[in-house]
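This report concerns only the one structure given below.
Only a single protein chain was left out; the remaining protein chains are all shown in position.
Right, chain A next:
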Amino acid sequence: MNQNHIDRQEFNITVYTEHHVGLLNRIATIFSRRKMNIESLNTSPSEIEGIHRFNIVINETEDVIRKLTRQIEKQVEVLKVYYHTNEDVIWQEMALYKVPTDVIAEKALVERLLRENGARAVVIRKDYTVFETTGHREETDNLIKVLQPYGLIEFVRSARIAIIKGSEGFNRKLREFERAEPGSETLENEYLNSREKIFSM
């Protein structure tokens, strides 16, 4: 149990799916049936029309993640699932901060504040101003701390989105999927290829 805990780390699960009603539920239950919490979930259209991309962040051991991803991939409307550690992806979260304009204009060195935190002003009104920043959790957290003294009114953070460093994109794979008789390039073989490195006889 303890060992299990130590082996846990954040994994970024990328899921390519058809855009179908109820699929979110099917994917969610794969986690909830094991009493697992989803740390972050983003779903949005991918670069290919009609195909959606999920980014799911889960804190787990790799062994469990591997089983989960195969169970997700088993869903009829799921095309492909990948999982990666944080080191294997470039990831960002976006955050919005609403602060009272009078306070921030009077008391803060707005320009320095924005530059130091890589933020920009999205809306400036008489009554409030909305800043935006993107980055890792610590970075967006940090700006909360900075803005708190100036009367932060509202804060929101998006789910994580992640780009896979080693990916060659999904277009070619999709064409493969669309063929009734898949060729040798199809995806299930990827695991077998890398498996040879993990297991030897």
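Couple of notes before you dig in:
The criterion applied here is as follows: a contact is a pair of C-beta atoms (placed from the backbone, for glycine too) under 8 Å apart; a residue touches a chain by one contact, two chains touch by 3 or more; residues count from 1.
Just so we're on the same page, contacts and distances are computed from a predicted model.
Missing chain, UniProt protein name, picked from "Sugar ABC transporter permease", "Aldehyde dehydrogenase", "histidine kinase" or "Acetolactate synthase": "Acetolactate synthase". From the options A:Ile58, A:Val78 or A:Leu152, the residue with contact to the chain not on display is A:Val78. Across A:Arg70, A:Arg115 or A:Lys165, the single residue that touches the chain missing here is A:Arg70.
Along chain A, the points of touch with the absent chain fall at residues 17-18, 21-22, 25-26, 29, 33, 66-67, 70-71, 73-74, 76-79, 174, 177-178, 180, 182, 184, 186, 188-189, 191-192, 195, 199, 201.
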